[in-house]
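The complex appears here without one of its protein chains, the remainder shown in place.
Coming up: chain A.
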Amino acid sequence: MTRISLKHAKKTVIAAALAGSMATSAVAGEVEVLHWWTSGGEARAISVLKEMVESEGHTWKDFAVAGGGGENAMTVLRARAVSGNPPASAQIKGLEIQEWGDLGFLATLDNVARAEGWDNVLPPVVSDVMKHEGSYVAVPVNVHRVNWMWVNPSALQRAGASVPTTMAELWETAEKLKAAGITPIAHGGQAWQDATTFESIALSVGGPEFFERAFVEHDQAALTGPDMLKTFEEFRKVRNYIDAGSPGRDWNIATAMVIRGEAGMQFMGDWAKGEFSAANMSPGSDYLCVPFPGTDGTFTFNIDSLAMFSQRNTANVEAQQTMARLVLSPEFQETFNLNKGSIPVRLDQNMAPFDECAVSAMNTFQETSQSGSGLVPSMAHGMSTTSAVSGAIFDVVTTYFNSNMSAQDGVRQLANAVRAAQ
C-alpha cells in the first residue's frame, strides 16, 4: 500500500470520506491550513477551529502567512502548488476557487456535504461559490456584509444632522457636518476602499439587478447605461466630503476617526465593527450601523472560505473532511463570527449571542436569500468576478476618484477595461 494507483486512490478517498462523515476518526491525520487570519481577533477565532480539530484526534499544522489582503499567502500557496505539495486547505475565496478547481488541484467534499445537509443550510448563492462543476470543493467560514455605513451619532448631533437613508439625504447630512467643522466621511484612499464605496453607490443608484448585470454578467449595456453614469456622478461627490489626509490611509485609521468623533460616517464592511468593539463602544448608542443610504433590504456579501486541496495520504484526507464538517458546525460558526465581527453562514443559526448589527445583517441575509433578490456578490472583494476583471475596475474607479476625469469618460473607460480584462 505504499504506492497507490490513481484508481485505488480515488476509492480510498471515498472510503475515507465516508468514514470522516461518520465522525469515527479511526486513523489520526494531519491537516495543514494556510490562512492569513493573523490579527488579534482573527487569530483567536481560528484557534477555536484548531482546538476542535485536535479534540477529534487529528493534528493541526498552522500555516499562517501575515499580510492583510492575503497576497503573500497566495504567493506562498502558488509555490507550494507548483512544487506538488499544496497544504490540505487554504483560505481562498470567490472566483479564485473556480480557477484552482479548473487547474485540478481541489478535492471534493460532497460526502460531508451530503451527510451534513449543506444544501439545506446554505443559501444557493453561497453554495454556488463553494462548488466547482457541481461538487463542493470549499467550505464557507463567515459572511461579511459590505454595504454598511458606520455613524458616530454624537457627531451628527453636534452638527444637527440626521442619519441619512437615501443618497440625497446623505449629501444633506454631509453638508451639515462640513459646516460644523467635522469631516463628513472618513475615507481611506486605497483602491479597494474606493471600489467598496463605488459599489455601494452603484447598488444604491441602480438596485441589485443593475448591480448584477454590471458586475457579475459584465453586460455592456448596463456598464455604459444611465445608471452607471449616475453612479460615477454620485461617486464624485464623495470627494467633497473627505479630508486631505485620506490618500493611502488604512481603513482602520479611518474607522478610528469615526470612533473619536473627528468624522461623522464611514462606508465600510462589518469588519469595522471589531474596531468599535475594541474601543469599548456599544452599537446603537455609541455608534450606529445602518445600511448604506438607499441599500436597505439588500446585502452585498463577502464570504471567507477554506478550499480543500487533493491529498495523497488517506489519514490526511480524513482529517481534511473532519475539518470541513467542523467549520460549518453551529458551534464554530458562533465563536468564529463573534470574534471576527461577521455573521454565520448557516441560515438556521441561533443568533441570540450576537449584537444588534449582526442580528440586523442576519435578518437581511435570510430575507434576501429566501426572496432570491437583493443578495449580491461584492465586486470590491472578489466575489463577483475574476481578479483580472475586478482589478481592471479598481484601476478605473481609483483613477477617476483621484483625477478630474468626467463621468462620461469614467463610464467609457470602465466598459473598455472590463471588456479588455475578460
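Everything that follows uses one rule, which is that a residue touches a chain if its C-beta (ideal position, glycine included) is under 8 Å from a C-beta of that chain, and two chains touch if they have at least 3 such contacts; residues count from 1.
To be clear about the criterion, contacts and distances are computed from a predicted model.
K.L.:
What name does the UniProt record list for the absent chain among "NADH-quinone oxidoreductase subunit F", "Sugar ABC transporter permease", "Carbon-monoxide dehydrogenase medium subunit" or "4Fe-4S dicluster domain-containing protein"?
P.N.:
Looking only at the record, the undisplayed chain corresponds to "Sugar ABC transporter permease".
K.L.:
Can you say which of A:75, A:162, A:282 or A:370 touches the chain missing from this structure?
P.N.:
Once the missing chain is taken into account, the touching residue is A:75.
K.L.:
Going by the contact rule already stated, which one of A:40, A:117, A:226 or A:247 would touch the omitted chain in the full complex?
P.N.:
Only one listed residue reaches the unshown chain, and that is A:247.
K.L.:
List every residue of chain A that touches the chain not included in the displayed model.
P.N.:
Against the left-out chain, chain A lists 69, 71, 74-75, 78, 81-82, 96, 99-100, 103, 189-191, 243-248, 386-388, 391, 395, 398-403, 413, 417, 420.
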